[in-house]
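Input: a single structure, listed below in structure tokens.
Note that one protein chain is taken out, while the other chains of the complex remain in position.
Let's look at chain A:
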Amino acid sequence: MSMDHLRWRPTVNERDFIERVLQSDLRVDGRNSFDFRTLKITLGREDGMSEVQLGETRVMAYVTAQLVQPYRDRPNEGTLAIFTEFSPMADPAFEAGHPGESAIELGQSPDSCFCNLSIQRCVSMEPNVDCLRFSPLRESRAVDMESLCVVAGKQVWSVRVDLHILDNGGNLIDAANIAALAALSTFRRPECTVGGDDGQQVIVHDPEVRDPIPLTIHHMPIAVTFAYFGEGNIVVLDPTYKEEAVMGGRMTATINSNGDVCAIQKAGGEGVMSGVIMQCLRIASVKAADITSKIKKAVDSYTTEKDLKKVKRLPVSVPQKIHVTDVTMENKGDGELETQTQTAKTPSDVQQISKDPAPMVEASSEEDAQPVTDSSNAEAKSTSNPHGANGESDEAQEIGSPKSLKDAIKPKHKRKKKSGRITSYHCLRISAPLPPPQRAFLQDINK
């Protein structure tokens, strides 16, 4: 009873009104029956962080990874675990640390979409005890687990997604799913190599030394939730908080943009005719394609912005008029490289830059390709800029040349074929620490 009086209950008036207007195909917030609320995806200050706002609902996702021992029956696969935090600031009905029934349902649905191995909180035991849940079915594997293996049987990456519910405005499942997907798409795990005497030691490289690698995401399973009213006749999409309190039943369909149904979840509630379910699945696949494109757009613009930021980190000695040279590298599947360089002074060229990263990013989701400017061809050669602005870039080259060679020497294990790499060194991380031998070499050059 202590927290019970804080739980919001709908009034008789609201219940009657919502059901009555639904009979005439109206919704209380003015939407159509199958409209999503406005979706806003904010990709955070760092990789692997996202905040999603779906109408009034806000969810934040945060992805981390660490090396662990794999499960004995799956020695060459990593793991993906999803934890959900229901903060009392989201809804007075949530108590800190103690998930209720709705929490369990919410915690289960992203898992069923992502992988067939998950760790969850169980409410019947102490709140702090996690229990393992093996799903016997091979459910859709959106994130590739085998690429997370480092040393089979000994060390694998365990990726953990923490979902924080910031505001409960209804339809937490969809919002949480989108947040998790966006965060996983921008997450970068540190690169590691296996070495040492016995070939079993794993060396994890600092992100400043070697670029971290994105996860391999095969497809994006999007959860679309439907609410049923009035004995299953009336269906709406994306229920709000009040509609959820009044609805008779709910169904979540998880579909990807290819039209594959990854999961369907309907826990109790009103019975629904199979024809209605099929109609819902059709609508869901349309919505899933729409949401997938929104997520991809947000992720792409975040990745581009981040890469541009890397490019702009030039030393102070470079005069202001050449304050940035933007380089985009495209890594096509067969390793063929195309480079385009432009200075910030040519606005027409800047247009091109916005188009180029797009194909690159798609390619990166296929295999673990390096992010754009990373093709930091360590062997920077002083080839000249093919695209005009020759004089300027030459100048830039010279002024920046001590840095350029410094980066040239930095060891990169991924060597791309070089064709027309130019003032690429301008875009490299100048601030990275150098191992001593190179510095000595550098000093020689300066003299």
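In this text, contacts are C-beta pairs under 8 Å (C-beta built on N, C-alpha and C of every residue); 3 or more make two chains touch, one makes a residue touch a chain; residues count from 1.
Everything below uses one rule, namely that contacts and distances are computed from a predicted model.
K.L.:
Missing chain's UniProt protein name, "BRISC and BRCA1-A complex member 2", "AP-4 complex subunit mu-1 isoform X1", "Ribosomal RNA-processing protein 40" or "NADH-ubiquinone oxidoreductase chain 6"?
P.N.:
The chain we cannot see is, by its UniProt record, "Ribosomal RNA-processing protein 40".
K.L.:
Among A:L26, A:V150 or A:I234, single out the residue that touches the unshown chain.
P.N.:
Considering the complete complex, A:L26 is the one touching the chain left out.
K.L.:
Residues on chain A that touch the omitted chain in the whole complex?
P.N.:
Contacting residues on chain A, toward the hidden partner: 5, 9-18, 20-21, 24, 26, 28-30.
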